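To start, the structure under review is shown below, and the notes come after it.
One protein chain is absent from this view; the other protein chains keep their places.
Here is chain A:
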Amino acid sequence: MQRSVVVAIQDGLHARPAALFVAEAARQPAPVTIAKNGSGPASTRSILSVITLGIGAGDEVVLETPADDDSALASLDALEDFLHRVAVE
């Protein structure tokens, strides 16, 4: 299951927003990867992998999970919602 998301977070996935994103990912039942035009996919549960993708506001990213059930859907929904927020503090 995969989904494209345009990142709204003003500061991009750096520093604190990245830390909060990874913490959110760790709370999800399904493992999810994130990729940005050719870079990745990287585990959303690894802050180092997420930061090194260099994701900024307006970037399109692909969230993907190998699972194909309700837990996969819930995980993708939660992370998509996170990336759609403008401010994450």
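Some observations on this one:
As a working rule, a contact is a pair of C-beta atoms (placed from the backbone, for glycine too) under 8 Å apart; a residue touches a chain by one contact, two chains touch by 3 or more; residues count from 1.
The rule is short, and it goes like this: contacts and distances are computed from a predicted model.
Of the candidates "ABC transporter permease", "Acyl-CoA dehydrogenase", "Phosphoenolpyruvate-protein phosphotransferase" or "Hydrogenase maturation factor HypA", the chain left out of this view carries the UniProt protein name "Phosphoenolpyruvate-protein phosphotransferase".
Only one residue from A:M1, A:A19, A:A35 or A:A74 touches the chain missing from this view: A:A19. Considering the full assembly, A:A57 is the residue among A:M1, A:A35 or A:A57 that touches the omitted chain. Taking the complete complex into account, residues 10-12, 14-16, 18-20, 22-23, 26, 43, 45-49, 51-52, 54, 56-58 of chain A touch the chain not shown.
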